[in-house]
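For this depiction, one protein chain was excluded, whereas all remaining protein chains were kept in their positions.
Chains here go by letter, A and B, matching the order in which they are written, and residues are numbered from 1 within each.
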Amino acid sequence: MKIQFILNGEEIHLDVAADRRVVDLLREDLGFTGTKEGCGAGECGACSILVNGEHRLSCLMVAAQLAGAEIVTIEGLSGEKGFHPLQEAFIREGAVQCGFCTPGMIIAAEALLKSNPNPTREEIRSGLSGNLCRCTGYQKIVDAVSEASRIGKKTT
Amino acid sequence: MFNHIPEIGKTFVRPDAAGKSKGTEKYAADYYGDQLVWAGVRRAGIACGRIRNVDTSAAQSLPGVVAVLTAKDVPGTNRQGIVHKDQPVLAEDKVRYSGDAVALVLADDRATLDKALALLKVDIEPLPAVFTHEEALKPGAPVIHESHPGGNILLQAQIRQGNAVQALADCDVLIEESFDVPMQAHAFLETENGLAWQEPDGRIVLICSTQAPFRDRWEIGHALGIPMDKLRVSSPYLGGAFGGKDGATVQCFLALAAMHAQGRPVKMTWSREENFAAGYKRHAAHMEYRLGAKADGTLQALHCKLFYNTGAYAHLGGEVMALGMEHAGGPYRILHTLVEGWCVYTNQPIAGAMRGFGVAQVSFAAERMMDLLAAKLNMDPLDLRQKNALRRGDQNTSGVTMTQSTGIDACLAELQASPLWQNRSQWKEQASLFKRRGVGVSAVFNAIGYGRGLPDSAIAKIELTQEGNIRVYNGVTDMGQGNATAFVQIAGQILCQENNRFELIQPDTDRTLPSGSSSASRTTYTYGNALIKAAEDLRRKIIGRASLILLADTLDGLELLPGRVRDMQSGREIPLEMIASIMPPEDRICTSQFLMPVVRDKMNTGKEFVIGFPHLLFSYAAHLAAIEVDELTGAIEVKEYDAKTEAGHVLNPHTFTQQVHGAIAQGIGYALFEEIVTKDGRLMTPDFTTYHIPCAPDVPEMRSQIIETWEPSGPYGMKGVGEVGSNGPLPAIANALADACGVQMTCSPLSPERVLLALAQMKKQENPRQ
Partner (left out) sequence: MKNVWLPQNLTQLWACLDNEPDARFFAGGTDLLVQMRSRKVEAAAWIGLEKINEIKGIDEDKGSIRIGACVTHAQLLRHPLIAGKLSLLHKAIATLGSPPIRTMGTIGGNICTASPAGDTLPPLYVLQAEVEIFSFKGTQRLPIRDFISGPGRTKLQQGEILAAIHIKPSSGTDLHHFEKVGQRKSMCCAIASFAALWSLSSSGRIEKARLAWGSVGPTIVMDQDIEGFLIGKKLTRETLDRAAQLVEQRVAPIDDVRASADYRRKVSGHLLLRLLHFTQGCARRHIRDKGVADPPIG
C-alpha cells in the first residue's frame, strides 16, 4: 500500500504493508529508534507518538492509519533548536534514569501541556498515567513537567 | 548544555540524559542490521515433562526460515548458569518449567519466525510437577535435577550465633509468626534482547542488554564450547534491569544463532509475554519467625526458618537465600540467632537476582515482628527499633563486627523527628467516612558487594585522547543507576576538566576491563575506587609529561587545569592536545584494579555458603508510610511516604535521590499489587494487563532525606544505595495497615481482596453473633 504522511515536518512516501505496525515502521523502516516498544499491547506508553497533535500509541496503530496524518516522534520534538523545553526540564530535574520510558513520557507530557498548560502535580500524574516508568518512581518526572509548564514554553 | 567541572557532592547532570531525552541514545534494542535474521525460541508450555519428539520438518521447509536448532545442535556443554551450570540452553530430554526453551528458530522476518515457531511440533509427555517448597520437600517428591546431590534442595544452610533455641525459652516476651511473599517481576521496560553476528574469522560479536558482559562471555563459552577470546560482548545503556539481566537471557541463543546465520546479524527481542514467561523473578518465600526479647525491649533471640522457592534452575538462588539469611534479623543487635534456610527447586519460573536480593523478603518478616513485639511490650515502634539498632562496633546477627559506617540509628532518629511521625495521631483522626488511616515504619538495610568467596573487583581504565579529552572506559554496565555519571564526576574532580571534555565508553569486552556485574549495589563503590587511583595516575602522568615540554625541574609547581597544564611560577600553559601529541598511545592510558575489602572476622557460621557470605558494608534506611484503607473495597492508598537513607557520603544528590525514589516505587508495587500468579506452573499474569506495576497516580509524593556519614573505604566516602530502599515499603505499609485497622497481614501483596477479607474476619471475631 502506498501511503504519504508528514513525519517530524518532512513528507514521507512509503510503499508498505497496510497492516504493518506503526512502531515497526518508525523504528525499522525509517530508523527512528527513539520511539520504543515496551509491551506491544498499549499498556506501557513507551511507543507514544503525536498524531495530528494527539498522544497515541504506535504499537496499536497500523500503517494505513498514517495516510495524510502529521506524526511527531521524540526526534522531531527538538527540531532545529536543539532541545525542546520538556527535554531540557527532564535533563535538569533528574527525570531520566534508564531513559527507556523518557521519549514516551516527553511525548505524553507535550500532549498534556498543550491541552492543560498549567497542570497541578496531580493532573500531571493523571496525564502521564498511561506511561509506565520502572526507575524513577515518577516524582522527578512530575518535577520536570511542572518546571516546563512553569517556564511556559510549550510549542513545538 | 552546561559546561562546568563535574565535582563530587554536587548535583551533576547525567551525561546520558541528553541523548536519552532526544531519543538518540541507542539501547541494545535499537540495533538492527542489513540482511537481518530474527531469532526466536519455542518454549515448553508445560511445567514438567519428558520430550518425546520435536518435529522441525514443517518449520524448516517454510520459505524464509534460515535454521531450526535443537539441543543436538548445541556444541559445548549445553549448560548455562552463574554458579551452578544446571540450565540447558535448549532442553534435551526434560523440561522443568513452562518457559524452558526447546528449539531455536532463525528466520528472515518476524512474521515468518512466528509462523515457523507455531509449526514446530513439540511432543512432551507431562510428568508430575511440584510448585511449592512443601511439595518439593515431601519425601518421594519428583526430583527436578536427578544429578543434583541435594535432591530438590539447591542449598541448605545455617547462620548461628549463641544458642537461640535455649535463649528463646528464657525470654520475657516471645512472638511467633509466619509470612509468605510471592514472586515479583522486574518489569524493566526494555525487554531482554540483543544483536549478534559472526565475523569472517569466526569471532562472535554481541551487543546485548546485559548486566554482566564479561561474565556473559564465560557463560556463553562454557555453554557453547567457544573460547572466551572468540567472543566479544558489549552492553550499551540498559533500559532497566534490576537484576533481571544478570546472567544469560538471550546471550547463548544469540551466539548459537550467529553460528548458523552465515555472517548475517541476528536479532532476538523477547516480547513482553516472553519476558514474563521466561525472564527471571524475585524468589517467593515462606518465612517462620520466633523472636524473643526482654521486658525492656532488648532483643534476645531469633530463630527463623526461611524457604526460598528458586524455580526450575539455580541461577543465583543459593546466593539470594544467603543474603536473605544474613539480613533475617534486621539491622539490630540480637545476641542469639539461628537462621535456617532451604533454597528449593520447583517447577516454577526461575527465580534469580532482583533488587534487594533475598532481603526484600525477610525485611517484611523482620519488621512486622518488630511491630508485633512493640505492641506486646506497649512500646513505641521507633523506640524499640532505636533501642536495638546496630551501631558501629557492634556485631550483627551473623557475628560480623560493624567496623564500617553504620547509620541506622541516625535514620531512625530523623524519622522520629519527622512531622509525619510527630503528627500522626491528628492526621489519622481526619480520616473520612469509610476510610481508616494508619502510619507505619520500617528499618531496613542492604549489604553492598558480593561478600566473601569471590573477588569483588573492578578495573578502571582512563585515557588522555589525542584530542586532549578524557575517555573513561566504564567496565560495568549502567542500567539506569547512573554509575557512568559518578565516574565522570570522580574523573572530573581529580583531573579538573570540564564536562564537555569527557567521553564515556560503555562496557565492551574488547575495550573496557572486567569490573564484575552491575549488581549488589557495588558498581560505583568498586569501579569508583579503581577509577580514583587510575585518574590520579593519569593526572600525575599528564603533569609529568607536561614538564618535558615546560622544562620544569619539579612537578610540584605544575597544575592540571581545564584543557591545559599550567606552570604556576611562569604562568606558561600547555594545552592537553599538545601533551597528548608527545605521548604514544599506550602511555596515554592508566588502569587500576580495586577489590572490595572483605570481612576480617573469623567466621564460625555459614559454612555452607561457598560464595556470598558474609558482607562487610551495609547501607541503611528508615521508612514511614502513611496510608488510607478503604473499608468498602479494602484498597490501600499510600498518602505520604518518607525515607531517611544512609549510604555514606553522597557523590551526587540527584542520582542518590533517583535511586531512593525508584526503589520506593518498586517497593510499593511489591507491597500493594505485584504478584506473579501461576497455575500448574504456567503464568496467569503474563502481561501488563494482569501484572500491574505502579503508574504515576499510584505513587505518592515521596520525601527523601539523605543521612550522611563517611565510609572510609568508599570512593569519597560513599556506599551503594541502589537496593536498600526497595526493602522498606512492604513492611512499612503492612505496619501502617495494622495501625489503621488492626489487620495483621502475614502475606503480600496487600491487595484489596486480602485486606477486605481480613477486615471481615476481624469483624466476625469481634461480633460472633453477626
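The rule is short, and it goes like this: contacts are C-beta pairs under 8 Å (C-beta built on N, C-alpha and C of every residue); 3 or more make two chains touch, one makes a residue touch a chain.
Predicted model, so just to flag it, every value in this text is computed and none were measured.
When the missing chain is restored to the complex, the residue among B:Glu628, B:Asp642, B:Glu723 or B:Asp739 that touches it is B:Glu628. Only one of A:Leu7, A:Ile74, A:Ala89 or A:Ala108 touches the chain withheld from this view, namely A:Ala108.
Here the missing chain is touched by one residue of B:Thr690, B:Ser713 or B:Gln744, and it is B:Thr690. Against the chain not shown here, chain B presents residues 430-435, 628, 632-635, 672-673, 677, 684-685, 688-690, 692, 694-698, 751-753, 756-757, 760.
Not every partner is drawn; the one left out touches chain A at residues 1, 17-19, 40-43, 45, 48, 54-57, 59-65, 67, 108, 111-112, 126-131.
The definition used in the following text is that only the chains that are shown with their structure count from here on.
If you average the CA atoms of chain A and of chain B, the two centres end up 29 Å from each other. Those residues of chain A that touch chain B in the complex are listed here as 27-28, 32-41, 43-44, 46, 73-75, 77-78, 83, 87-88, 90-92, 94, 96-103, 106, 121-122, 124-126, 128-142. Of all residues in chain B, those touching chain A in their complex are 1, 11, 13-14, 16-27, 29-30, 32, 186-191, 237-240, 242, 271-272, 479-482, 654-655, 657-658, 661-666, 687-689, 693-697, 699, 701-702.
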